[in-house]
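A single protein chain has been omitted from the complex, and every remaining protein chain is retained in its original position.
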Amino acid sequence: MLFTSDNWSGIHPTVLEAMMTANIGNAPAYGADDVTARAIGLLRDIFEQDITVGFVATGTAANALALACMTPPWGAILAHKNSHINVDECGATEFYTAGAKIIPLEGQHGKLTPDIVRDAMKFFTPQQPHRVVPKVLSLTQGTECGTVYSADEIGALCDTAKSFGLKVHLDGARFSNACARGKASAAAMTARAGVDVLTFGGTKNGCLAAEAIIFFDQQCGEQLAVRQRRAGHVFSKYRFLSAQWLGFLQNDLWLRLAKISNTQADRLSKSLAASGVCTLVHPTEINEVFVTMPDDLVSTLKEQGATFYDWIQPGDPYKGKLRRFVTSYMTTDDQVTEFSAALRDYINR
Amino acid sequence: MLFTSDNWSGIHPTVLEAMMTANIGNAPAYGADDVTARAIGLLRDIFEQDITVGFVATGTAANALALACMTPPWGAILAHKNSHINVDECGATEFYTAGAKIIPLEGQHGKLTPDIVRDAMKFFTPQQPHRVVPKVLSLTQGTECGTVYSADEIGALCDTAKSFGLKVHLDGARFSNACARGKASAAAMTARAGVDVLTFGGTKNGCLAAEAIIFFDQQCGEQLAVRQRRAGHVFSKYRFLSAQWLGFLQNDLWLRLAKISNTQADRLSKSLAASGVCTLVHPTEINEVFVTMPDDLVSTLKEQGATFYDWIQPGDPYKGKLRRFVTSYMTTDDQVTEFSAALRDYINR
Amino acid sequence: MLFTSDNWSGIHPTVLEAMMTANIGNAPAYGADDVTARAIGLLRDIFEQDITVGFVATGTAANALALACMTPPWGAILAHKNSHINVDECGATEFYTAGAKIIPLEGQHGKLTPDIVRDAMKFFTPQQPHRVVPKVLSLTQGTECGTVYSADEIGALCDTAKSFGLKVHLDGARFSNACARGKASAAAMTARAGVDVLTFGGTKNGCLAAEAIIFFDQQCGEQLAVRQRRAGHVFSKYRFLSAQWLGFLQNDLWLRLAKISNTQADRLSKSLAASGVCTLVHPTEINEVFVTMPDDLVSTLKEQGATFYDWIQPGDPYKGKLRRFVTSYMTTDDQVTEFSAALRDYINR
Partner (left out) sequence: MLFTSDNWSGIHPTVLEAMMTANIGNAPAYGADDVTARAIGLLRDIFEQDITVGFVATGTAANALALACMTPPWGAILAHKNSHINVDECGATEFYTAGAKIIPLEGQHGKLTPDIVRDAMKFFTPQQPHRVVPKVLSLTQGTECGTVYSADEIGALCDTAKSFGLKVHLDGARFSNACARGKASAAAMTARAGVDVLTFGGTKNGCLAAEAIIFFDQQCGEQLAVRQRRAGHVFSKYRFLSAQWLGFLQNDLWLRLAKISNTQADRLSKSLAASGVCTLVHPTEINEVFVTMPDDLVSTLKEQGATFYDWIQPGDPYKGKLRRFVTSYMTTDDQVTEFSAALRDYINR
């Protein structure tokens, strides 16, 4: 009953196989190899347009490098206060941008709206030379609250952003899960909606370490190569980053794996909601479930071998009662069934 | 009827005279002169303890250099969301600290309390390696809302900060005005209350460009000299920064000038409150007055020659209706009297 | 006849196997797994003392993170002018240290000596507050010229460094090759000689992406974890970095592979020197060979399928005539034999 994090999962056999295939013989270093070209080709097909791409090993690197290409040091990045870039990357954005400022915004269920963006922009009038200059709107898809924006919602946010001259970044650490939910295609939720830069995560969903920085706005991507190198984020044996993407994207593996984790999260979520003693604080739309539950239920479940995290959001709105459950492509039917049984036992105790 | 900013005022004749006295002959560069030693001596007397001091020309430089000595790049600085470092220094703190993060906190009338600090700290548990690490509590005295902390309030905040291992920074751009209010002595509100570093502003209150960075925690001040130099904030003819402090501190000029601006702000504040059509949104405790007023009153007053700023706080809580009035040591009785008359005329129109 | 770079080689089967073993089941993220603990244990055995260790994917990241822990932004790093940190990491050291300065020094065959260090230090007298402050001596073992320091040479350099209060960094991108040369043990050339921090490279010598940052001075290593995270250099599935080290270090695979590449470089070097038309500009002590050769020989060899790089050192001392040949553990006897034959054909043409 492992519900700690999708980061605890291993490499999917298909991804591993693609890496082994890429391992035959010598190959040019730093991305000048065939595997890399093919992986980028697959991404181009998925997003239905020309793109500039960099592959790195961590989501933090992907987000921070992307944002550093999007804002000068004196820029501001509007983002949800719960966003990973704001609270869980140890200041990587500030480091990579040489000091740009994240403006934390409130929004229900981890989502922003055009009105929230417009209200935030009131503070940044052009007559205020003392202030940082808003340059980027950063969204997360699926959000840090386990919810998913529709393509229309993203489109409306992009329109609002552009009316203020802001570029749009989409943190897609769990983008596969958002796509697997089936609200819209990957292209419809990004490039076609007006997103400028996507960081697309493969690591949590079956890869070893595979995060793609994808610039739909290719002018904005011109600095990527030099920033990536200067940060020590260019693998010399780059083909092994790229090979993961080959395995991950071919035959829709990425969507199939995400569907597994989404489905298990759905089951878990229903079970928790049906218990009558837990409260779902956000809708479950990807592979994360957020609930408040009685303290003795927490200890009972843990005693029986369930693992999951206490979760504190900024400002601690749930006063220490919030718990997070995460499923992965390795989560089995049995694990969720066992968990549901433990939950029923508690209720019927 | 000039109420735009105390930054519009000139150099007080006594300060100018001190500079002219310092101008006689050649003198060692970079602070190795007698005038500098004497100015530091005066500060030591006022704060009643040994200190490490640097003189710079702007409040932004003073705050940013102070904070850079207090936090590593991965540190967090807890501060009121309206604080000057958070909203009006164009990201200087982020620049000087190489990317430290300001955590904006809510608090009535620009003031923080121990409870607010304790609540904010809940998010930063030691088990969270993904997060920036809180290192500093930054307070402002007088605050950006024109209010003043008592020495006891500062002491309680310092105690709370220290219980979490945070150092305390006090932004004293209008510290003279806070002291002139007479709640406590300069030493009682800083070193004796537990403040580690004070930035003490002279510019707004009669100097040309005189801001002192004062380390009560002298170990923390060891980096100041090299940071100041590396930032290009060491005047070669340092004696002319120091001379301003001689003129400013001798014979309590700093307190006498601050009393003038405080008194004129009091008169202005009473007049606005008595009008019945304006609402004071914060108590007037230093030389700033914050009110909401009808739009046609704003235009009427401006037509009659009054100058003051539209004021937007983060989140725009007063929906575009807030106005700020600032007095200086150069504000005359006549200016306030004329303003009160214009206000009366409007009411009786 | 591939002599471009050891970065073109693949993953050694033993290393790959260790990764596959680590892939069984879920495991704690971010390094809290068993594989990581075991890999660190192996390094501790090799270096015969307690160490603080971080695993990252690139040598640039390893060097830059190490140096950022060793110097403040206003520090200076003394290094050979040909050093990788000075010329081939796109300013990563400057980025990670927030602007520390590399002082490029001249030295024969890529090596520094105590005299060179002492001469350089003359410029940095304590009375000079306008200057950056030397904090680190950075050496490379094996050097960028393909040479190897003896343990005594490193010891003497460490003594000199310490007499000036400098810490010592050792860039070990090809440390395996230096060790395989057999002059001294890994521990004797580092911790016992006085080195404070070693970056030990596995990537060029059979790993996928495996670089270890090893602090012998553990106080200096206290910042490593937070800097690594903030830079996006903490793999969530950390076990796959660690597993490479298990495979690499067990049964001396690292030394056995390095011996292969050293041996092939020796054969190549002898063949080039014996040709009578090429000049070895540096002794061949690891897996790199530096020669000047006639232009028509270059084109003849390339036509016959040999690949190698034109090489320009800072200042271009060989006026465009320098060529670099690199062997790897995948270089075969046949490749070198074929190359030697092509060389003989040219001479006898």
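Here the chain labels run A, B and C in written order, and each chain numbers its own residues starting at 1.
Operating definition for what follows: contacts are C-beta pairs under 8 Å (C-beta built on N, C-alpha and C of every residue); 3 or more make two chains touch, one makes a residue touch a chain.
Predicted, not measured: the structure shown is a model, and the values here were computed from it.
Only one residue from B:36, B:143 or B:203 touches the chain missing from this view: B:203. The hidden chain makes contact, of the residues B:25, B:165 or B:276, with B:25. One of C:6, C:33 or C:89 touches the chain omitted from the figure, and that residue is C:89. Counting over the whole complex, chain B has residues 2, 4-5, 7-11, 16, 20, 23-30, 56-65, 89-92, 95, 203-204, 208-209, 226, 229-237, 240, 328, 330 touching the chain that is not drawn. Where chain C meets the missing chain, the touching residues are 73-74, 87-91, 94-95, 97-102, 104, 119-120, 122-123, 125, 129-132, 312-316, 320. Mapped onto chain A, contacts with the missing chain fall at residues 30, 72-74, 98, 129-130, 133, 223, 225-227, 229-230.
In this section, only the chains that are shown with their structure count from here on.
For the pair chain A and chain B, the CA-based superposition corresponds to a rotation of 180 degrees in steps of 5.
The mean-CA centres of chain B and chain C are about 51 angstrom from one another, to the nearest whole unit.
In terms of their C-alpha centroids, the spacing between chain A and chain B amounts to 41 Å. Averaged C-alpha coordinates give centres for chain A and chain C that are 35 Å from one another.
Multi-chain contact residues of chain B, defined as those touching 2 or more other chains: 73-74, 98, 129-130.
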